[in-house]
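Other chains of the complex are left out, but the ones given are in their true place.
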Amino acid sequence: VPAQATATAAPVQAAPAPVAPVPPAPAVDGNGRAGGLVLAKPPVRKLAKDLGVDLAALTGSGPLGSITREDVQRAASGTPAAAEPLT
Amino acid sequence: MSEPNDTTFDIVILGGGSGGYATALRAVQLGLTVALIEKGKLGGTCLHNGCIPTKALLHAAEIADQTRESEQFGVKAELVGIDMAAVNSYKDGVIGRLYKGLQGMLKSNKAITIVEGHGKLVAPDTVEVDGKRYTGRNIVLASGSYAKSLPGLEVDGERIITSDHALVLDRVPSSVIVLGGGVIGVEFASVWKSFGVDVTIVEALPRLVAAEDEESSKALERAFRKRKINFKVGKPFEKVEKTDNGVKLTIQGGDVVEAELLLVAVGRGPNTADLGYEQQGVKMDRGYVLTDERLRTSVPNVYAVGDIVPGLQLAHRGFQQGIFVAEEIAGQNPAVIDEAGIPRVTYCDPELASVGLTEAKAKEQYGADKIKTYNYNLGGNGKSQILKTAGHVKLVRVEDGPVVGVHMVGARVGELIGEAQLIYNWEAYPAEVAQLVHAHPTQNEALGEAHLALAGKPLHAHA
């Protein structure tokens, strides 16, 4: 009796469809993000914020030019973020 | 219908279930015209014979259990019995309200032409219904699935039944054999046990819910044992005979189980026979429609979504694929769907929920030495203690990398999968989740605690 959670009867055919070309700097990226938003996953944006890194000033090295954690960390160690202002 | 005499559409969709109607709704938002062809009821399996009715039964089952065990919480109550007619009318009420809402949404939309009837692909760009032809600049196949049986097992709808029959049963049987320990099998086993039925699951694979992480299976089996749900795993069935009062099932090796009913829950097959798919050149494999990762079939401008596409058979996968295809056709170039990022919930008691890779798959993919896991026991979670539920939240991460799998077992943990879905799909690191201390006392706190522990800073746990 096969488990029926998934029907993996057939492998997904990889009739390698050419992934549609991605414009280098899309106004709206494949995820519907508007142009104002830097291409980086949300937790990476948060990391940048915590480290005081300006994402807009970075060039991404990830897929589709997205900014990675490494990009952020590199920027943070290169230009140490100013100490948090005290209230 | 905005164009009553025009039978050419931007998209012709064959099948009005989860995958089909999601395609339609998204397409019209993007300015496309759509014909949506449905021979039965809009909403398909999920709404009428799947997700919704099973979850209504499972909730009635939860109420029965809570009533039965209410004294543990200081509430004196007596469980008199299950009134199946009333259970069914509750269940049908829920379906009815959602069906009305869905119909309203689809029928009020002028850009959607709903065609009632049985459709067949008669040309690469044309579906015929009752002699009338509907031509589309694009076609989306979304004809869904049906409950399979096995050779030598004839479903009679009386004593040997599928989920379709089980969902409209007018009585609580005294005993049931559930053939198949996958999602649908364990959900029905759970419902019936809560209703007082003597249940035995028979599964050929070595464990229940074998697609899940091994520790999830173990935890479920432990819980089922405690609930006195019988199960026999590891050996296929050999034969089924009808007896005077029910059915008798023989497992390979000679073990015999008898019961009033046999539920066949051995999987769902693609509903693609005689629909003209092959004739029009659509590449198929064992009845499934093959697509690339952009859901294109081998015929230009013909797409497929939902249960007919090999992979997870889940309603929200159908939604996501439908939305994807509509956006693709509209030229929006949506990001490819990561199948592992689709959340999976099994709604039995205790619930199972997972997203991403199992530990075994992650080790296969990244190498065993690169994978770290953490198993947070719900014994340390206040809210789970309050609910008197047992289980765990297990995380799988790549060393110095993101969380690539989340696996949960316990009452109500299905609701935690939304958060886990973001963590997996956004490739979060344990420390990034750990930074955000979760609300106390919730069950989602257990997810937070697991991330704290994996980040090296356990709070209510040992490292």
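Order of writing sets the labels: A and B. Residues in every chain begin at 1.
Keep in mind that, in the parts below, a residue touches a chain if its C-beta (ideal position, glycine included) is under 8 Å from a C-beta of that chain, and two chains touch if they have at least 3 such contacts.
Note that the coordinates shown come from a computational prediction; the quantities given were computed from them, not determined experimentally.
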- Per chain kind, how many copies sit in the full complex? A x1, B x2
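What we mean here is this: only the chains that are shown with their structure count from here on.
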- subunit A and subunit B: spacing of chain centres that average the CA atoms, whole Å: 29
- Would you tell me which residues of subunit B are touching subunit A in their complex? 145, 148, 150, 179-185, 202-205, 209-212, 236-237, 265-270, 283, 285-288, 290-294, 296, 298, 307, 309-313, 332-336, 344, 346, 422, 426-429, 432
- Task: Flag every residue of subunit A that touches subunit B in the complex, lowest number first.
- Result: 1-17, 19-20, 22, 28, 30-32, 41-43, 46-47, 69
